[in-house]
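The complex appears here without one of its protein chains, the remainder shown in place.
Each chain carries a letter (A, B and C) given by its place in the written order, and its residues are counted from 1.
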Amino acid sequence: MIETKSHPWIPSLTEESVKKMLEVIGVGSVSELFKDIPSEILLGEDSWNKLEIGLGRPLSEIEVKELVEEKLSRNKVFNPPPFMGGGVYPHYVPPVVRYIISRGEFLTAYTPYQAEISQGLMQALFEYQSMMAELLEMDIVNASMYDWASSIAEAALMAFRVRKGRRKILLPGNMNPLHRRVVETYVKPQGLMIETIPFDRELGTVDAEAVKSMVDGDTAAVYVQYPNFFGIIEDNVKAIGEIAHEKGALFITGVYPVALGLLKPPGELGADIAVGDGQSLGLGMNYGGPHLGIFAVRYDMNLVRQMPGRIIGLTTTIDGSSKAFAMVWQAREQHIRREKATSNICTNEALMAVASAVYMALLGKTGLRRLAELVYYRAHYASSRMSDIGLTRVFKGEFFNEFPVSFNNIGVKYSAVHEKLLEHGIHGGLYIGSYYPELGEVALYAFTELHSVKAIDRLIETLKKAIEEVRGR
Amino acid sequence: MIETKSHPWIPSLTEESVKKMLEVIGVGSVSELFKDIPSEILLGEDSWNKLEIGLGRPLSEIEVKELVEEKLSRNKVFNPPPFMGGGVYPHYVPPVVRYIISRGEFLTAYTPYQAEISQGLMQALFEYQSMMAELLEMDIVNASMYDWASSIAEAALMAFRVRKGRRKILLPGNMNPLHRRVVETYVKPQGLMIETIPFDRELGTVDAEAVKSMVDGDTAAVYVQYPNFFGIIEDNVKAIGEIAHEKGALFITGVYPVALGLLKPPGELGADIAVGDGQSLGLGMNYGGPHLGIFAVRYDMNLVRQMPGRIIGLTTTIDGSSKAFAMVWQAREQHIRREKATSNICTNEALMAVASAVYMALLGKTGLRRLAELVYYRAHYASSRMSDIGLTRVFKGEFFNEFPVSFNNIGVKYSAVHEKLLEHGIHGGLYIGSYYPELGEVALYAFTELHSVKAIDRLIETLKKAIEEVRGR
Amino acid sequence: NREPLIFELGGKGRTGIAIPEPEEEVKRRVGRVEIPSEMRRDREPGLPELSEVEVVRHFTNLSQAAFGVDNGPVPLGSCTMKYNPRIAWEIAGDPRITNLHPLQDERTVQGLLEMLFELQKWLANITGMDTCILHPAAGAHGELAGVLTIRRYHEVKGQIDRKTEIVIPDSAHGTNPASAAMAGFRVVEVPSAEDGNVDMEALKSIVGDSTAGLMITNPSTLGLFEEHITDIARLLHEHDALLYYDGANLNGIMGYARPGDMGFDIAHINIHKTFGAPHGGGGPGAGPVCIKDRVVDKEKGVRLSDLAPGYRVIYDEDTGLYRVKGPGEHSAGLLKAFLGNITPLIWGYVYILSMGPQGLRKATEHAVLITNYFMKLMENVKGYTIPYGKGRFRKHEVVLSAQPMAEEIGVTAEDVAKGLLDAGFYAPTIYFPLIVKEALMVEFTESETPENVEKYVERLKEISRIAYSNPSEPKTWPRNTSVGRVDVVKANHPKHVTPTWRIHVKRLRGEI
Partner (left out) sequence: NREPLIFELGGKGRTGIAIPEPEEEVKRRVGRVEIPSEMRRDREPGLPELSEVEVVRHFTNLSQAAFGVDNGPVPLGSCTMKYNPRIAWEIAGDPRITNLHPLQDERTVQGLLEMLFELQKWLANITGMDTCILHPAAGAHGELAGVLTIRRYHEVKGQIDRKTEIVIPDSAHGTNPASAAMAGFRVVEVPSAEDGNVDMEALKSIVGDSTAGLMITNPSTLGLFEEHITDIARLLHEHDALLYYDGANLNGIMGYARPGDMGFDIAHINIHKTFGAPHGGGGPGAGPVCIKDRVVDKEKGVRLSDLAPGYRVIYDEDTGLYRVKGPGEHSAGLLKAFLGNITPLIWGYVYILSMGPQGLRKATEHAVLITNYFMKLMENVKGYTIPYGKGRFRKHEVVLSAQPMAEEIGVTAEDVAKGLLDAGFYAPTIYFPLIVKEALMVEFTESETPENVEKYVERLKEISRIAYSNPSEPKTWPRNTSVGRVDVVKANHPKHVTPTWRIHVKRLRGEI
């Protein structure tokens, strides 16, 4: 229990300060300041204090630490990290990133509405936009959205504004199913429709022929994810974009940015809007958030005018003596345009954008390729090792770092294997049978630079043992 | 394995940079720059690379983290922390402290030889000196020594300089035995002598009568530690100081600064020099270092001139327009005075002094008393609970936070009890039978604010169980 | 601003992080990298090349040209820029949170789920609601969750075709109408009365059959408690419309009044405002939504909270485990892929745990105390007025107007803002709420010291004195910041607008 005669986070909570302020204001007690609250809804101190809020009393840091430590001890950090992706990947986060975003000047700043005193923050955000633009080879990147899923959703809404009157968007069946659900949530209230593009059951890639038949004059946009949810490198992205464009639809691509070390950027594939998640670029997995929604467009004012989110631009001071940064195209945003804004987004993921900027700066020109190659090799090594023990990939398409593994042919439930792996301290892949019941007992395994050869070898051995144990039952 | 074509910590390690620099210098290869090293001692690259240095190859951060993680997993952080002191105490370190000393401007700075560009660091050190001076009620505090032990040693050497010609220093038998060893190391090469003041076997306090008989005209200084190694609050500190002063000897006191929340500061007890360790004021235990040697003197130029260590002073700019900070009394130091310096100390524990300044600033005027009271209460609660299970204190003197517990009367070896405690995940007190064989099976138990009532109760139960288990054998 | 752009730094071939080569055994087994040729990137991305030390220096220097609560007062109205306690920074940054995969086995994240479960409960008690959902990533995201829930309410009741309007006061945050529009509603604005309350007569004339709901913040953006709130709730409910609480200003009444008790059906909370999580220069935030346990369809057993989007953390009595439950069949769905923005949620958890109900109430009291202290000190200062709610106390914030100065000598709210920057303060929110001309919206929060408030007042007075003696001087402000006044017009001019380095280069090359 700590006293409340003074408190480290409330400097004016001292007898002296309260007395002085009350005197100046001219009231006898603090409660007078609340007298305009109708008595039927005014809470008494006692009834408030009795509510279950925290432990019902103020705690010292020492008590908080002790209490929280016990809880944290019930979270398991796997080492090696889970062999699991599905849109979130256990990548290495350099301590430099953590250090920079812990600096109070960035951490405790508000949205830089006052440009002159926020130049460092604005420059960092501008550099995020600029470096991300280079990764994507897109011209304009906003200062962030919430996550990949909401970026697609906003891209869809944007497409409907740009292609006013069209009422349909095409989403592939092999996109991340959680992303799909978010798009539905955003799109439905507008009375708009989603159609699903089938994928090739053998290769795992989008059925380009189907796209051709589905795109029409009512299609506002076509979306493709690469690598797709199955980790497969869609090889016909550009072609699909061309099909979309032929019918006047916008082309939206979603990317796992690490893959861009080896794969063509959206800008080269004809994307009008590119989205993705910056989580893999220097952020922790954070149990799903905060992550970083990437949102980029071509430099076409018809697109830019409908783009959601904050954008920092390079300019000069009024006297021209120095470069300077300012928010640009603010008239799109809710604080100016209100119900006619391009989105309601206000607070975004700025600090994560800074983190990602630091990470991209560390990687540099060649780092991304090197990282992508390492990840590629590790995943392909794992795939090869898996086939040694009879585990095969579900799809034949070329993959990047992630692939569904079938447990159908060896006749075990994946949940039983998962259980055994856990017992041996390993967290295996993601069971995707719930999303794709037709695939049966299939788990999506993912690999990153944090999965060393030793770790992969251990996984294989443990998988083998686990399968034997399950069969033995 | 990582390439060495470029390296994140060596920016000029690129083909382009090397080529340019070699050209400007006018040599064909880097090795030419080493040609003045006689060939018989010049190491070939291959023989160097074969030496066991690290893993014999450069590692990436990812590999380093993985490797070190395994090692760290073999260190045990006890929760509750060890019930152990002996000069180092598991106190709470506020995250604010860690945050501030992680800021690169402080962390990566050098000794502030260039005042104008180092004002922030100097002010922080000045504030350390000043706040520590208030705790101690001493006028002058230096910017730090290595640790408590070396502070006593330097204080002893200083006393011999101040009282030139005297050849003896008195150290109490109940001071920290490790400190004693350090003093010996520093003092002996000067051909000086140490005599030991006996302590009262019942109370555990310094025998003041003995001091009276031991101090003479050859005594340069008398040292007293409070609370002493047995945690006992020496109640005759002032009297001993007066005895020392009567014979013209300096009076040196050593303190555990947290105790100064309840105990009179050295300045009020007549100390000429006050020493101690700042570890308890915002530093981790760090397996014994870095800690923070406190060193303070009265404002008497006879003392100041002989004082070791760096001191920052408040002054102004030359034009008088602003307050400013500068190093003062540098002529005492090794970089000016060389072999005639008051000490060889150069690099000290500056960052730890800043940490401790932040901690003292957080505590404020009343925090130290509150902390000391809490620690006092917890320790006395533990002592009382211990007597419930038949464990008694060895000395009768009033104690602060630490006390030796006797296992003699219950007829068990402490090492066996310790073993059992460990099995139950508890780290008990420090066995001091090796320092004081005459005390028998005695362990020094210490308590801080991190030992909650729950933790103490758990200790008591576990002690009880452990003793039973040991006896049961 | 002397720090170069990162693209102007570094040197060819440098790197800031060593990525290991694939192991020989791996290469041997795998062979060459096989990327379909039409998908293989054939040039490296145009990133700069810096060593680690250069990256650290660059961003360290940039940070020094930024300003947060750690640097001094940031009294941005409606933004609730509190101190962000470092104990929460330490806990939220623990690897046992940051290294968890959102899809990893629930049994391996029980500690985290327990914290989130408790947070849901605490927030429900704080707001007087029944159920809280931690899903939304920010306040506006929470608003969207809320209005989508209102939409679902009318859909389930089969009256969505009729219920097409959301009513919003003219003093509202811009996100309110924008969120309503995203949920497919038409926005109808209701004016404020001179006393700062909603104009009840106007409201009565607006609310009707087509009203789906009303979004309102209380206290309002003027810092004034809406005195007719229970009447408003009654009026709305009479028309089967739902009442939505914008929680941006919760810091003005927490512990004194609860949205649930006022009659609100849905409320969002800004963890990064009221509960001490940092703003991070514009996010991440967390905007939980709390909902009344109101029956929507008795037969089907559908309750209002079933309609809200997002995941819930539930406790399964049978197994003794906490679980993450996805949106059910009646739910509006998902607003983002995973549970929520965990980092700020944990900050909030630690803040509430540390404060307890007593501390939260004290926080509100001191936020209100310091606001009224400030307002009192600003009474009758030449050049400024304090419009609306004359004679009324403010809650968490107060809106000044620089209209006299603007009209008399042409010195605007923006000029005043720049003058504050020069004195080491962040400026207030300006030109908002829209109903106040030359608005200066000031919110100190309980984190600010009285002496900083006094200094701020002194500076506002000084600005007025300077302005009236030399009206052109304020146009030269700021002078003490890293750059002088920024050319925002140029920044937006079609010939100059430069949102990325890529565009900059293209402009230089004449490609644009």
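The rule we apply is simple: a residue touches a chain if its C-beta (ideal position, glycine included) is under 8 Å from a C-beta of that chain, and two chains touch if they have at least 3 such contacts.
Keep in mind that what you see is a predicted model, and the values were worked out from it rather than measured.
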item	value
Missing chain: touched chains present in the view	A, B, C
Contacting the left-out chain in the complete assembly, out of B:M193, B:A324, B:I389 or B:I410	B:A324
Selected from B:M360, B:V394, B:V412 or B:L463 as touching the chain missing from the view	B:M360
Where the unshown chain meets chain C, residue by residue	2, 11, 51-54, 56-57, 60-61, 64, 69-72, 83, 85-86, 424, 447, 449-451
Where the missing chain touches chain A, by residue	1-3, 5-11, 14-17, 58-63, 94-96, 98-99, 104-105
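The definition used in the following text is that only the chains that are shown with their structure count from here on.
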item	value
Between the pairs B-C and A-C, the one where more C-beta pairs touch	A-C
Centre-of-Cα separation between chain B and chain A, whole angstrom	46
Chain centre separation in whole Å, for chain C relative to chain B (CA means)	46
Centroid spacing, where centroids are CA-atom means, of chain A and chain C in whole angstrom	19
Multi-chain contact residues (two or more partners), chain C	14-17, 19-21, 23, 50, 52, 56, 60, 87, 89
Multi-partner residues of chain B (each touching 2 or more other chains)	8, 61-63, 94-95, 99, 104
